[in-house]
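Heads up, this is only part of the complex; the chains shown haven't been moved.
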Amino acid sequence: MREPETAALQCDADGRMRHLLDINGLSREQLDALLQRAQAFAESDADMRAVLAGIAVCTLFFEPSTRTRLSFQRAAQRLGADVLGFEAATSSTTKGETSLDTLKNIEAMGVRGFVVRAREDGAVAALAARVGEGTALVNAGDGRSAHPTQGLLDMLTLRQAKGADFSPLKVAIIGDIRHSRVARSDLHALRLLGAGEIRACGPASLLPNDDTLAGCIVTADADAAVEGADAVMLLRLQRERMEDGLVPSLEGYHRDYGLDVARLRRAAPDAVVLHPGPMNRGVEISDEVADGPQSLVLRQVANGVAVRMAVLEALLAPVSSPTRS
Amino acid sequence: MREPETAALQCDADGRMRHLLDINGLSREQLDALLQRAQAFAESDADMRAVLAGIAVCTLFFEPSTRTRLSFQRAAQRLGADVLGFEAATSSTTKGETSLDTLKNIEAMGVRGFVVRAREDGAVAALAARVGEGTALVNAGDGRSAHPTQGLLDMLTLRQAKGADFSPLKVAIIGDIRHSRVARSDLHALRLLGAGEIRACGPASLLPNDDTLAGCIVTADADAAVEGADAVMLLRLQRERMEDGLVPSLEGYHRDYGLDVARLRRAAPDAVVLHPGPMNRGVEISDEVADGPQSLVLRQVANGVAVRMAVLEALLAPVSSPTRS
């Protein structure tokens, strides 16, 4: 994905967000505004169903993801939007239609917002380049590139736990960074928010061989990565990494990179643990840590709805909202 | 399923229903209140969309069941709830997440009500034991144990046909009682409402070998079971019973246990016929009986929506409702 083009797609000439494709390309002000609005949604049970009343949003998933889809669906419902669902597995893409034709068709039905999950890097930006003026896309994960709402919800969760000033924070990201769009979005967001120290950890086979980790402390030693950390962000290990020979065994991975109580004790006493889910218990995280007092995993999920409300409002609400102004 | 624990989960210390897991454990008063409220819903077309407006309900089906799911969905819609659907077949449970993690995640998204269908006995109660204070579960069928809303809708249907006093009634339940959660819920409900005589009938291979039929007249003779009965409740014969060798043939089953016009003539002249659906026409019921004047099959379906509205209201409505007071 060529960044200047994505950035130009994402924000119009006035700097207003038209699509959310990647945290890379957002300004610090845009990120702060989204987090602030999401925090307001997270704190409130108020009826917000007038915000997007009568506006249609389509979850357009070319790769299945029940949890992300439900989270966006719930966010759209809370804002009063009408939701349409399209999943490639059960659709006429089997009839050979291109994903662009599929999107243009649903757009022609009067749908204004699209939440798109795609297998290929840059696929959502490529679609965004072809839609009409009033149509907004949210990247719900494309290839290994970006999953910006996951990045936003992780930042909101960290802010709630550690305060808005990220400069004193030591954050460890552990796992399959090479194949992770979550890691890439977290890294962009952490840098934008000025995190003091970012440590990236994983076996060499799962670390990126490009400039993804520029400015990070990179290590293959999970104990060192966790040492004194304020936050440990774990990544899901896809089982196909084993089939690909990148990881020798689940047991070995857990021993070397999994977060259990003993390893977590090396972190700061008030360190918090994040995981994007779904968790492989006993692989990247032990049951005790997953269900323990330092785990913010369910808080992340709750924040996911709030963040997606903020994004959908910013992109689709007809009147100016706090996020937009 | 250990009954005292399920009962304790189902109702709080004040006796208020927190979840609906099993008719076993409800009081006569609770059952009557639910049926009375369901009757009001069944009689009225009034707009009830304010009752659960803004409240989210998830149908969480680890085993497929289109009809039960649609019935709950319609009930939730009539009460104005937002509905989210999760079906294991098309979801990330294939990613190895436990059903508890799935539920806790969707709960964290702000969903307050869960309609859960599970394969294992007691699975819904096990989940109910782990949810937060404000979250309510409805058992939409677990293993062979319970399908309480089916029991309720059958009772509502019987009451409409025969009046509220069940003491003079002779009720025959015919079919695969051993594997039937419907039969178990009907039996609990019939006992609680004081049905005069309960007859249980099926081939020995399909009768339970525990205390399920305590107090019932048990027979393998369908003619005897139907003789003078006021209501005949048929059960669906799962085709895998044949593969398991429990039933020699569909033809033989129909001859020995199927309800046709000739056999129905042995019942009381105003006897009614119930079936939980979907019907195997020509197996447990003949076309003539299924579509005949004594069949209440579609009335059961209509009552299903009313009963589920009553249950969802009782569990989720923010203000006190007739059912709760």
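Just so it is clear, A and B label the chains in written order, and each chain counts residues from 1 on its own.
The definition used in the following text is that a residue touches a chain if its C-beta (ideal position, glycine included) is under 8 Å from a C-beta of that chain, and two chains touch if they have at least 3 such contacts.
All of these numbers come straight from a predicted model, not from anything done at the bench.
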Number of identical chains forming the whole complex, with 2 shown: 3
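FYI, only the chains that are shown with their structure count from here on.
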Chain centre separation in whole Å, for chain B relative to chain A (CA means): 41
Residue ranges of chain A in contact with chain B within the complex: 47, 49, 64-67, 70-71, 73-74, 77-78, 87, 89-90, 239, 277-281, 298-299, 301-302, 304-305
Chain A contact footprint on chain B (complex, rising order): 53-54, 56, 58, 82, 84, 86, 90-92, 95-98, 101-102, 104-111
